[in-house]
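Everything below concerns the one structure shown next.
With one protein chain removed, the remaining protein chains of the complex are shown where they sit.
Chain nomenclature is as follows: A, B and C, assigned in order of appearance, with residue numbering initiated at 1 for each chain independently.
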Amino acid sequence: MAKVTIRLFGAFRNYISDESVSLEIEETTTAREVRKSLENYFIKNAQNFDSKIIEESMLATDNAVLNLDDKIPVGETLAILPPVCGG
Amino acid sequence: MAKVTIRLFGAFRNYISDESVSLEIEETTTAREVRKSLENYFIKNAQNFDSKIIEESMLATDNAVLNLDDKIPVGETLAILPPVCGG
Amino acid sequence: MSIYVEFSNGPVEHSSITRNLTNNAHGAQNMFFGAVRTVNLGRNVTKIDYDLFAPLAKKVITEICEESIKQVGENADVAVIHAYNTVKIGELSIGIGVSTPHRAESYDACRYIIEEIKMRAPIWKKEYYEDGETEWVQGHALCQHNHRETA
Partner (left out) sequence: MSIYVEFSNGPVEHSSITRNLTNNAHGAQNMFFGAVRTVNLGRNVTKIDYDLFAPLAKKVITEICEESIKQVGENADVAVIHAYNTVKIGELSIGIGVSTPHRAESYDACRYIIEEIKMRAPIWKKEYYEDGETEWVQGHALCQHNHRETA
C-alpha cells in the first residue's frame, strides 16, 4: 500500500474545508480505482455528497489528465478535476 | 454656370499641391460630367497624370458617395475619392 | 447599445479603445488593432501617412457599426478609432472594440467592422520606404453602398 495525496478543486471544496485528501491505495491501481476510493471517502466524510460530481471528474497529475485505465504514477500528487468552466 | 470646389484625397495629392480644385460647371450637370471636367483639369495642369485613377474614383458630398448619374448638389463642396484602403 | 467613432491625429492607443468598453452587462470584449508593419509587399516601410475624408468617414464607419450591432442582435457596444497623419512602425493605425453579453457576437461584429471599413471608409495611406520613395497604396474602388443601404 502507498499513500496518495489528491488536491481538490472547484465544487469538491463545497464538501470539506481541506485543500487535499490523503488516501491509502495499492501501488498498481488505476485512476478508476482511485476515483472510486475518493468517492467512498467523500460519502463517509462529507455532508450531502452527490456522487454525480465524481462520475464527471477526472484525475490528473501536474502534467496531464489521466485516462481511467491509466496506472497511477507512484509518488506524485494527484488532483481531482470536476467539469471545467474557465474563461 | 456655377463654381464647385472639389477636395482632393489620396493619390490625387501626387499631382498638385493644392488641397482642392475649383471648376466652373453647369448647374444641372451630373457627377459623371464633373468627374470628366476634373479629368480635363488634371490632364492640363498636372505632370504625368494617369486617367486611370479618375475612372476608379467617385465624387462625394460630406454625407454620401454620389452615383455617376446623380445631379450635383448646388452649393456643396465635393470630394473626389480614389480607391480606399483604410484600417 | 453605444457607438463611439473618433479619429486620432497620429497613432491610436490601445487604451483609447479599452476605456470605451464599460458595460457591466457584457461578458465579452473582442478587439482588433491594425499596426504598421516593417514590410509590405516586399518593401521595407518606415512609416505611413493616413489621409481621411473626416465627415464622410465618420458617417460611413458609424453606419458600419450600426449594421454590425443589428446583425448580432442589438445588444452591443462598439468603439472605433482611426489614425490620420503619421503612424510609425509598430504603432497602431486603427482600433476596434466590441462588447456583447456573449463571446461569439463580439468576434463576429468586430470582424464585420474591419472588413467593411477596408472596403467602404474614405481613408487612404501613403507608405514611406527605406529607399526614400513613397507610394499611395492601391485600394478598393468605392461604390454607392451607402445609398443602397439607406434607401
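Operating definition for what follows: contacts are C-beta pairs under 8 Å (C-beta built on N, C-alpha and C of every residue); 3 or more make two chains touch, one makes a residue touch a chain.
All values reported here derive from a predicted model rather than from experimental measurement.
Among the displayed chains, contact with the absent chain in the complete complex occurs for A, C.
When the omitted chain is restored, the residue from A:V4, A:I25, A:L38 or A:A79 that touches it is A:A79. Within chain C, the residues in touch with the undisplayed chain are 14-15, 18, 22, 24-40, 89-90, 99, 101, 103, 106-107, 110-111, 114. Mapped onto chain A, the footprint of the missing chain covers residues 7, 9-11, 13-14, 56-58, 60-67, 79, 81-87.
Going forward, only the chains that are shown with their structure count from here on.
Between chain A and chain C, the centres computed from C-alpha atoms are 49 Å apart.
Residues of chain B in contact with two or more other chains: none. Counting only residues that touch two or more partner chains, chain C has none.
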